[in-house]
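I have placed the structure first, in the form of structure tokens, so that the comments after it can refer back to it.
Removed from the display is one protein chain of the complex; every other protein chain stays in position.
Which chain is which? They are A, B and C, in the order written, and residues in each are numbered from 1.
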Amino acid sequence: MTASLEVVSVQPTTDQLRYTFGGGDPLITVRPGTVVELATEDCFGGRVRSAEDLPSQVCEFPYLNPVTGPIAVEGAEPGDTLAVHLVEIAPARDWAVSATFPHFGALTATHNTAMLHDPLEEVVWVYEVDRQKGTCLFRPRKGGPEVELPLDPMHGTIGVAPAGGEVFASITPGAHGGNMDTPEMRAGTTAYFGVNVPGGHLSLGDGHCRQGEGEVCGTAVEAAMRTVVVVDLIKGGGPAWPRIESDDFLMSTGSTRPLEDAYRVSQHDLVTWAAELTGWDSLDAYQLVSQAGLAPAGNVVDTNYTMVAKLAKKYLGSSAIVADGVHDRLRETAAAYLAQR
Amino acid sequence: MTASLEVVSVQPTTDQLRYTFGGGDPLITVRPGTVVELATEDCFGGRVRSAEDLPSQVCEFPYLNPVTGPIAVEGAEPGDTLAVHLVEIAPARDWAVSATFPHFGALTATHNTAMLHDPLEEVVWVYEVDRQKGTCLFRPRKGGPEVELPLDPMHGTIGVAPAGGEVFASITPGAHGGNMDTPEMRAGTTAYFGVNVPGGHLSLGDGHCRQGEGEVCGTAVEAAMRTVVVVDLIKGGGPAWPRIESDDFLMSTGSTRPLEDAYRVSQHDLVTWAAELTGWDSLDAYQLVSQAGLAPAGNVVDTNYTMVAKLAKKYLGSSAIVADGVHDRLRETAAAYLAQR
Amino acid sequence: MTASLEVVSVQPTTDQLRYTFGGGDPLITVRPGTVVELATEDCFGGRVRSAEDLPSQVCEFPYLNPVTGPIAVEGAEPGDTLAVHLVEIAPARDWAVSATFPHFGALTATHNTAMLHDPLEEVVWVYEVDRQKGTCLFRPRKGGPEVELPLDPMHGTIGVAPAGGEVFASITPGAHGGNMDTPEMRAGTTAYFGVNVPGGHLSLGDGHCRQGEGEVCGTAVEAAMRTVVVVDLIKGGGPAWPRIESDDFLMSTGSTRPLEDAYRVSQHDLVTWAAELTGWDSLDAYQLVSQAGLAPAGNVVDTNYTMVAKLAKKYLGSSAIVADGVHDRLRETAAAYLAQR
Partner (left out) sequence: MTASLEVVSVQPTTDQLRYTFGGGDPLITVRPGTVVELATEDCFGGRVRSAEDLPSQVCEFPYLNPVTGPIAVEGAEPGDTLAVHLVEIAPARDWAVSATFPHFGALTATHNTAMLHDPLEEVVWVYEVDRQKGTCLFRPRKGGPEVELPLDPMHGTIGVAPAGGEVFASITPGAHGGNMDTPEMRAGTTAYFGVNVPGGHLSLGDGHCRQGEGEVCGTAVEAAMRTVVVVDLIKGGGPAWPRIESDDFLMSTGSTRPLEDAYRVSQHDLVTWAAELTGWDSLDAYQLVSQAGLAPAGNVVDTNYTMVAKLAKKYLGSSAIVADGVHDRLRETAAAYLAQR
């Protein structure tokens, strides 16, 4: 490892897990550019381990969806940008779980989409995780074919402390990030968050071995993770909503309701971002995004819904570089870390 | 061409273009399995040809979004399924257009999302279409980089006559299909529509050289098309909402408001469909789709919004075959047609 | 009755009932100012007569929600306004019914808010209607107090032929009116509809002995009615969405989804209308309506949702007169008719 590569480890005890964004002291403070190796628990706090462990019985509100953090970043001030590069997201166990949860999910009555129906049956699925093969095994509970699904690990929940002194449950996504539950939050990407409080206060958790777009039943293939991130700071330029950059795509997120407003927020941000990067007028950027943009759902089950707006970087021309090329630089840091680990 | 391949041509005059689904006599009646070569006009009826042709001035309501058809299919009865295989969608001209239209689009006040704002500026973009290279050229109106975009032709509007004697403007998507504006409606796919009236009455139009998911500004790269389809009939099994099958994916659509309800409809249909094809219980199918399904937006600008629910066929096992393999069979018909044309 | 009072009667046979707005020839043509005595069937076509008559068994799609009409008005041209004064709405029988209907209502999964729940139980309630006392009697099916509710008769469904050749099921509300299901559509009010086709083609039905705002279970106290209206014509001035005037209030309606868009449409129309009547700038009208307007739900169960925006006429000043005082004039016609009947 090069002398310049600072690596810290964050392995919270159960008592140190947090259940909100905002509202608590940082667990650790790091310098910009630090590589952070961290452990995250699954959304059930590791309490659902077999088909008999019904979440509504073994979990206790509000101790759901624990996050690891907050990680404060030295020098981060409101208006700045936290750049969080996801180096690696590795399932910590050889199993993972999913479940229906009473009155939670997109195809059931919920506390907000209130109806007179009884809840759907609460069912747990345990997945075998084969880290060598890179698969997780779906076993239907009532017969029919089993399916081997490729691992595509991601974090459902990642974000910073909200503005204005607000404190949100970790299950809520919003302008601060949080439980966006988008499969785009995978290793190799850089997420950008606007800083609202000194230090920014990054937290993450809710690892998924994989997840469909929308997370329709309300839970993914939930797993504890061993995750490595590089946390960097960009002075100024804090985006209003979380953004993601991969090698090939720029992505904007919007997390609100109804789902068309989440779509509007994400597309509006992508249009604005594309205009800034290229010099296009906003109507020209609106036109280009209309023809070349993608719009996958993040989640359609949480307290806010998330849409992602996605544009291939190749359509923006070679001069469209985000924050002086921070993504490429963090890619190099990640490569250096992985090479020397 | 083999003796068994029946090919007909439908080239409507301007007077023969239609502006609704339902409500008129068929333009032609074909036997199941017929290859239909047809011409479609663009959504502006070909009247927008330069940056000076503002749609709100050169087009006249309700003569917008013309469709070619209806094509009646012999023997089609309510409850049956029309299987429409898209063989080829070829831009008819070396140019295409897009535009902002007053109070239409996702990032503007509209007649339904009514506000006190004046409309955004009405602007037309003319694209050069290079059919040899397979590109269309985006030229920003107010400076900045030009972008060469790959052609990915599709039909924004395709569907059948609605149930219950209803007649919908061609700009409205719904359970009958219509203006779903999903880029998934490209050549190589088979679309399935539930038949509501004797003959089914297929119509299509609104060709796009390409389109982003959501069609955020309200219009795509609009083009007249030379399109070839195979129209087939499956007795019974009419789906409640349009479905699409490609070589690799099954797709369900939902077109309603708010956007989360369109998501619910599409995911509910995909879950139900997957359960039928595999024998899974519906909660098991719900679980699998939650982990492996995709959820791209169709349109978020029309009178109803469209979401697509999408699942790789490989995750359903080898016994999950739609309607005795009609898609593969129509693929062969298409290949035979193209080989012998 | 004065010589000038023209009175016609419209008593459709079962075969003459219609199930759409648009799409058929008028049942009768009248001169502007005509008093029309008409009979309407209940939303179940009179087939639900006891607790054993489950709607899903005795009714057949699409033969639901019959309307009486269309009544064409001589001289009505697109852009004009039909003014329909509701003189009297009288229950035709000494009973009325309500019901839950599978997958219909606001507190149940529906075909659009699609979920994996089985339908709620289908239950019929038969109300005793006492026209002398002016009450209808609610009898709970499973015990608890009975409730005598005051009659407040209204039409759930009233409107004209849509624009653009569209034909909508009578259960759909929209810019043409239709199944708005607002309790404000009671005797003593004048409804205004924009004319879309020559003659306008007024139809109405779906009488309710009374209805809560939102019609939460999906059906009101459904009754056949003997109804009297005066149908008048105002040249020009056709409103974009139906409006209602009572002695004390101006009301605008919006029928779309999501419900906030229905709210926006109705409030936008009321703001615009108030500005036109008073000479206020639109922001001043926006301000006044913000402080003095009412916003009751119409329906939150149909294919579109309806909101009503309501403003006391006394807040607009004495010079704010709609269409030269047509409401007061029709009030006088109604009084003359009732006095001489």
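The definition used in the following text is that contacts are C-beta pairs under 8 Å (C-beta built on N, C-alpha and C of every residue); 3 or more make two chains touch, one makes a residue touch a chain.
Bear in mind the structure is a predicted one, so any value in this text is a computation, not a measurement.
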Tell me which residue among B:114, B:251 or B:320 touches the hidden chain in the full complex.
B:114
On chain A, residues whose C-beta touches the chain left out of the figure:
19-20, 22-23, 61-62, 111-116, 163-169, 240, 254, 256-258, 261, 264-265, 267-269, 271, 282-283, 286
Where does chain B touch the missing chain, residue by residue?
107-109, 113-118, 120, 258, 260
Absent-chain interface as seen on chain C, which is shown
98, 100, 105-107, 120-121, 123, 125, 138, 140-145, 147, 149, 210-221, 257-260, 263-264, 267-268, 271, 278-281, 283-284, 286-297, 300, 305, 307, 315-317, 319
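Just so we're on the same page, only the chains that are shown with their structure count from here on.
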For the copies chain A and chain C, the interface residues, called same if over half of the numbers are used by both and different if under half, are same
I'd like the angle of the rotation relating chain B and chain C after CA superposition, in degrees, nearest 5.
180
Chain centre separation in whole Å, for chain C relative to chain B (CA means):
35
Between chain A and chain C, the Cα-mean centres are separated in Å by 48
Which residue numbers or ranges of chain B touch two or more of the other chains?
257-258, 264, 267-268, 271, 283, 286
